[in-house]
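Here is the structure we will look at, set down as structure tokens.
Complex shown without one protein chain; remaining protein chains in place.
And now, subunit A:
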Amino acid sequence: MNIAVPSEKLKPADFASDQEVRWCPGCGDYAILKAVQRTLPDLDTPKEKYVFVSGIGCSSRFPYYMSTYGFHTIHGRAPAFATGIKITNPDLDVWMVTGDGDGFSIGGNHMLHVLRRNVNIQILLCNNEIYGLTKGQYSPTSEIGLRTPSSPTGSVDRPLKPLVFTLGAGARFAARGYDTQKTLPEILKRAHAHQGTSMVEILQNCIVYNDAVFDNVLARNVAADKQVHVQHGHPLIFGADKNMGIRLNTNTLTLEAVTIGENGVTEDDILVHDEKNRSLATMLAEMDGDELPVAMGVLFCDPAETYENGITQQMDAAQDATTPSIDALLRKGPTWRV
């Protein structure tokens, strides 16, 4: 073994594999790939410990483009593979990359269970509200009425909100960002630091089949009014003039957008973000840019024991208790000699 010990800090380019990236020109996945490659050098993990696991779909080609260990698995099942990997070797730094169809349609069941179990992995959900690889059918996050080859008269399927699902499943970390967001690496670092399943929904543009689907939230001219970037301990203030805020209507137990200085609203009325408050996080996750802005950043982070730690502790306890011998085991219980 002649392993070159890197004397210098790894660079983003060190995480790019020698494989040609084959997403459509202009795909949001390029930006997400770059964000991940910019994030990893700043983490305290040796390169050989990274494992990228994916299912099937455009975003699931992700592992091939990383010069880490990678496993491109089958449609919807990446959470189960990631769980097996993490239980087997908790030292590995497991990242799962999935899409809205892979993660929440065919893989909805596995997603539910990996989130509730709290396996310590990072999930990057590239949500483009469409099926790209199968050429443009509506997905479980598509809006009602979307016309696609499989819904020529408009989809009647009600869309699922991935972060509401995530919080409902009992996950301990939920965050949202978007593909070209300059601060996406900061969100990814928070996800990585969290011990447990970290769900990061990344709004991702599909330039071919669902172009500009998030423009009502992400377009330069509306971004300030349609996004609220949440930060633990800080008031939920947004708007081009930083004079809009989110207030809890105590009569309806719902959130509402208010303008500071209008109708007697003061800064004291604005909710302060508490990332340990699951109820607040769920209400923030519901906000869709219609009446209320879309929440970006870490909506929820409340660590709890991880699944693999639970297993490891039981294993350690069992192994402390006895010196195992398979031959002794075979001879335990009623035996007789002939």
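As a working rule, a residue touches a chain if its C-beta (ideal position, glycine included) is under 8 Å from a C-beta of that chain, and two chains touch if they have at least 3 such contacts; residues count from 1.
The working rule: contacts and distances are computed from a predicted model.
Chemist: The chain dropped from view, which UniProt name applies: "Circularly permuted type 2 ATP-grasp protein", "2-oxoacid:acceptor oxidoreductase subunit alpha", "Fumarate hydratase" or "Formate dehydrogenase iron-sulfur subunit"?
Modeler: Its UniProt record gives the name "2-oxoacid:acceptor oxidoreductase subunit alpha".
Chemist: Taking the full complex into account, find the residue in A:Glu8, A:Asp44 or A:Asp91 that is in contact with the omitted chain.
Modeler: A:Asp91
Chemist: Specify the residue from the set A:Pro25, A:Gly264 or A:Pro334 that touches the hidden chain.
Modeler: Per the contact definition at the top, the residue touching the missing chain is A:Pro334.
Chemist: For review purposes, identify every residue of subunit A that touches the missing chain, sorted by number.
Modeler: 1-4, 17, 19, 46-51, 53, 63-64, 66-74, 77, 79-85, 87-89, 91-92, 109-110, 112-113, 311, 314-315, 317-319, 321-322, 324, 326-327, 329-331, 333-338
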